[in-house]
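The structure under discussion appears below in the form of structure tokens.
With one protein chain withheld, the remaining protein chains of the complex are depicted in position.
First chain written, first letter: the chains are A and B, and each begins at residue 1.
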Amino acid sequence: MSGWKSFWTDQSRQRESKPRSVGINSLIDKGLGYHAFQDLLGIAAEHIDFIKLGFGTAGITPRWLLRAKIELARQHQISLFPGGTFFEVAYRQGDAQAYFQTLLSFGFEWVEISDGSIDLSLRERGQAITLARRLGLNVITEIGKKTEHKAPSIEEFLTIYQHDLAHGATYVTMEGREHGCHVGIYDVHGHVQTNYVQELLTQIDPAKMIWEAPQKKQQTALLELIRSKVNLGNIPANEILAVETLRRGLRSDTFFLWEQK
Amino acid sequence: MSGWKSFWTDQSRQRESKPRSVGINSLIDKGLGYHAFQDLLGIAAEHIDFIKLGFGTAGITPRWLLRAKIELARQHQISLFPGGTFFEVAYRQGDAQAYFQTLLSFGFEWVEISDGSIDLSLRERGQAITLARRLGLNVITEIGKKTEHKAPSIEEFLTIYQHDLAHGATYVTMEGREHGCHVGIYDVHGHVQTNYVQELLTQIDPAKMIWEAPQKKQQTALLELIRSKVNLGNIPANEILAVETLRRGLRSDTFFLWEQK
Partner (left out) sequence: MSGWKSFWTDQSRQRESKPRSVGINSLIDKGLGYHAFQDLLGIAAEHIDFIKLGFGTAGITPRWLLRAKIELARQHQISLFPGGTFFEVAYRQGDAQAYFQTLLSFGFEWVEISDGSIDLSLRERGQAITLARRLGLNVITEIGKKTEHKAPSIEEFLTIYQHDLAHGATYVTMEGREHGCHVGIYDVHGHVQTNYVQELLTQIDPAKMIWEAPQKKQQTALLELIRSKVNLGNIPANEILAVETLRRGLRSDTFFLWEQK
């Protein structure tokens, strides 16, 4: 930023630096190769906190490349983790423990635990979180069904949210899928159900929530609702600079946001 | 895959390896540079059978790069070929033979023959296929018009399909364009016309067909109809791992597909 210093005096367009627990950006990577991954970290490492390897792609990525990406990210204080669906595949086969151990052997330090495709009772969910934590993994959980076209009720959400944090999860994620349409807090056109989010905000800690928000209008709406503290997930890898300009008012959509009182 | 072996016991999520004539993935490349092409093969070569250089892009790609991509792909048992539109440009100029010879001089081993923009009689179509075969090229043909908003009738399709195979084509492709909307078997929203596909399936050999399916919902629908044998075309290059997770039930959309009897 220092090259722009002479005219870059507006502190509202600055951001706190990593490591941070609010204002985090979590990306979705659907298969970046080695050069592209280097490029991503070269241009945007300071803006990235997490990178999720979407759904089960980790399972079909060559091992050398998986290890290389994990290590390269680690050097930039970025944590990789496989999408929750991969956990669900393992869980359904009765292999959750082997899954967690395999992650550790690759160098992963975080795991996502979800039941977007399978069904988990609260008890099973708690056991999985506890097991992952005991083995040494940090846990992000996700709430929401992939094929239901709405978020759980506020009460239901809060029950799981509190449960997961009590069992040792660091973050809880609101499901938004890769596309952000007709799922969770998004209607069929991808618009945010503002009332739901506002009600939720009265009862949760934004520093514990990650909102999957793959589309610009969703990122913008959540920035307007939650401001700079909002943790955004499922950001497409090639949109990270664009999202970061939204966060800093360097794009039309949020140009005046930080001037509002 | 072996890193995941300890919990990766579900054979239904495995795939037969290359070379294969069913379950093939054919990508569309609209201008990948050298590093990006290396990345693609580095992360996904075992999942890729063909890469089409979309429409006439081959004609404006630097020669050194074209040769390098063909050779790099060949080392991974992947065949490149220019989009059919480029053949149509040459054919319309009366230069089909020079076109085929130029392809060979670059190292291409496959060619696509189509009449999506021009009109070819069956006789002209047969002559072009025969000429390409005689010169030593393998042939993929394509059926469908770029600007008609529906597939040919079943009868019409079958006539051309049988004609092309009889003249030496290895695969016949169902037109889907790059976007997959309002063309061939896709309606204006990109949904598959299931009845048409099901009727066609009673009369064709899936091992001879490639279905252009650029969108996830199309890939999913065709996997549900044709299962693991389906040959998918026009897969966006950056979606190959995502498509492969669909094929293996490593993504929500097909999570339970292979458990159904």
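The definition used in the following text is that a contact is a pair of C-beta atoms (placed from the backbone, for glycine too) under 8 Å apart; a residue touches a chain by one contact, two chains touch by 3 or more.
Source: prediction; values computed, not measured.
Participant: Applying the definition given at the start, please give the residues of chain B touching the unseen chain.
Facilitator: Touching the missing chain: residues 30-36, 54-57, 59-63, 65-66, 85-86, 88-90, 93, 95, 98-99, 101-102, 105-106, 116-118, 146-147.
Participant: Across the whole complex, list the residues on chain A that are touched by the chain not included here.
Facilitator: So the residues of chain A touching the missing chain come out as 1-4, 6-10, 13, 35-36, 38-40, 42-44, 47, 238-242, 244-245, 248-253, 255-256.
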